[in-house]
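Take this structure, written in structure tokens, and hold onto it; I'll ask about it next.
As you look at this complex, bear in mind that one protein chain is not there, while each of the others sits in place.
Order of writing sets the labels: A and B. Residues in every chain begin at 1.
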Amino acid sequence: MALTLELLASRLGCEFDGDADCLISGVATLEDAAVGELSFLASSKYRARLAATKASAVIVAERDRDACPVNALIARDPYLTYARATQLLYPDEYHAGGVHPDAVIDDAAQIDVTAWVDAHCVIGPGVIVGARAQIGAGCVLERDVVIGRESRLMSNVTIHGRVRLGERCVIQPGAVIGSDGFGYANERGKWVKIPQVGGVTLGDDVEVGANTTIDRGALSDTIVANGVKLDNQIQIAHNVHIGEHTAIAGCTGIAGSTHIGKHCAIGGHVGIVGHLSIADGVQISAKTFVSQSIHEAGFYSSGAPLEPNARWRKNFVRMKQLDEMARRIKTLEKMVRKLSNDV
Amino acid sequence: MALTLELLASRLGCEFDGDADCLISGVATLEDAAVGELSFLASSKYRARLAATKASAVIVAERDRDACPVNALIARDPYLTYARATQLLYPDEYHAGGVHPDAVIDDAAQIDVTAWVDAHCVIGPGVIVGARAQIGAGCVLERDVVIGRESRLMSNVTIHGRVRLGERCVIQPGAVIGSDGFGYANERGKWVKIPQVGGVTLGDDVEVGANTTIDRGALSDTIVANGVKLDNQIQIAHNVHIGEHTAIAGCTGIAGSTHIGKHCAIGGHVGIVGHLSIADGVQISAKTFVSQSIHEAGFYSSGAPLEPNARWRKNFVRMKQLDEMARRIKTLEKMVRKLSNDV
Partner (left out) sequence: MALTLELLASRLGCEFDGDADCLISGVATLEDAAVGELSFLASSKYRARLAATKASAVIVAERDRDACPVNALIARDPYLTYARATQLLYPDEYHAGGVHPDAVIDDAAQIDVTAWVDAHCVIGPGVIVGARAQIGAGCVLERDVVIGRESRLMSNVTIHGRVRLGERCVIQPGAVIGSDGFGYANERGKWVKIPQVGGVTLGDDVEVGANTTIDRGALSDTIVANGVKLDNQIQIAHNVHIGEHTAIAGCTGIAGSTHIGKHCAIGGHVGIVGHLSIADGVQISAKTFVSQSIHEAGFYSSGAPLEPNARWRKNFVRMKQLDEMARRIKTLEKMVRKLSNDV
């Protein structure tokens, strides 16, 4: 899609400086941008980079307007405006409504006439696919799954029974939603499976990354609220609840029945144990181990530092002696206090 | 499925108190249960919750019988009985034997007449699918795979050559069994692939979680013994051996040739390095790093605590100084001992 600078500015609701008719057809970094491309300056720190850009236009904040040698779009938050501009210049491709002849659709499924179902999908009884939804190649939607309007499933997504997606969700390839929760009772050393009879409810505007897994609830539903963004290879166990507009980075795992608040930002490779409660507005840095509830908004971390292996080995051993070291310090303090009095 | 209280008690081998004809058709928590639903009290700690339940019946221990205001099933282990009751009330759906016309089956595969193969499966030469096995939509079973009787593969499962599943296994969607082990020799800085010619053997009653991966052995087989339960997104490398009735939580990775004992319980996000031996009956808490063999049953852990980021940064830096701190304590002890003698 190509738009003039003037039209782009009008759609983005921002001012522009320069040639109103300049045609913009793509986005690129300041370094890589060529004629016809739009770039952006996210932080004034890098304003010196503006001088050399070959972009046809750059999104800048008011304060950097003077340093922009080419056409400019003036934005309060250039990074946000870049997001919006990219959405305009690269609109999602929507297939017209229809079902590929090589898809297998149960007679008792309801596919909206404006929805698209690609080749080799398998759609079970009771499934409802809403208006303009897009179901990619090789997806399997089992019995009673509901897909809200304009939601997009990429290829090879698997959704098992009693899962309900809201509107405008995006599910990346290989994601699995509604797999059995990991629930067993133990009988004399052997595991007895507890059938998982809950479902999964995803709100509107939820994004689920590639090969991410979300288990169905044991009794009630696993819940992922409106606007939640999940990166790739995240594991969400049964009966987890993730609050609105929380974002979670790749490889993080959340154990059963944990409740995550709204507007949280959780880094990659974080492990959160089960049955915890994490407050709204909590940020957790990458690779943190969360073994207790967090009751207040704030930024939390755990983990040990990177070191050259030889040095790490020495410190690693000492970690086993910490309690002993603390006791020795206490003893020393007593002795020194006594000595100070004595002297 | 709906059963009377009397019939349910009889099938579960337990006593009941109350209306023998009360019809039970589902399970729910004490809080959520409605008429017609069964609940359970797993621990006497929560017996106060019994008072308000709207469940038609509750599974309780003998000692909590008096606190149950509705029909009761009396069980030695209410949680285990709840598992069994749920199995009775929500029996697995078995498709009658047959092969979907949109599955592709090699002429040299043997599918039992009572087994079901769903749409868009691809089944290679030499594959054997046992009685009443259920192969979900989009599964690919390559050359010579053997699926034991009553095993169930959910959708989009991939099983590569020389893999043998026992009876009554359950494989969740997206799991991959029999992928190549990560084996290379190094020749002047370049990696030379070692073809992986072993297979994978899964015992009976093994469960494999969604998007979990189990590599085939380099020479001999990777082995997952009877009754092992693997959660989602677990990585089992080549030639790992997992002993009977061990359960492993999500996102855990086990490197090549490590041998895990029987009846172990391993938490989520645990990393176990290769060529180790873990004894029977070992429990490992979530996110633990296992870099050495464990020779005795017991409960093991590693990892650093969650802290507010600002405090963590201070302690994080100190972890690099642990060895130095330990030496300084030792020096102090010598000096103080000397001073004590001198004074």
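The working rule: a contact is a pair of C-beta atoms (placed from the backbone, for glycine too) under 8 Å apart; a residue touches a chain by one contact, two chains touch by 3 or more.
Since the structure is predicted, the reported quantities are computational estimates derived from the model, not experimental observations.
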item: Per the touch definition above, residue among A:Gln134, A:Ser151 or A:Gln172 touching the missing chain; value: A:Gln172
item: Omitted-chain contact residue, chosen from B:Glu37, B:Asp215, B:Asp231 or B:Glu244; value: B:Asp215
item: Where the missing chain touches chain B, by residue; value: 102, 104, 120, 122, 138, 140, 142, 156, 158, 160, 174, 176, 179-180, 182-187, 189-195, 197, 211, 213, 215, 219-220, 233, 235, 237, 251, 253, 255, 269, 271, 273, 283, 285, 288-292, 294, 298-305, 307, 311, 314-315, 317-319, 321-322, 325, 328-329, 332, 335-336, 339, 342-343
item: Missing-chain contacts mapped onto chain A; value: 26-29, 32, 77, 79-80, 82-84, 86-87, 90, 92, 100, 102, 118-120, 136-138, 154-156, 170, 172-174, 207, 209-211, 227, 229, 231-233, 245, 247, 249-251, 263, 267-269, 286-287, 303-310, 312-313, 316-317, 319-323, 325-326, 329, 332-333, 336, 339-340, 343
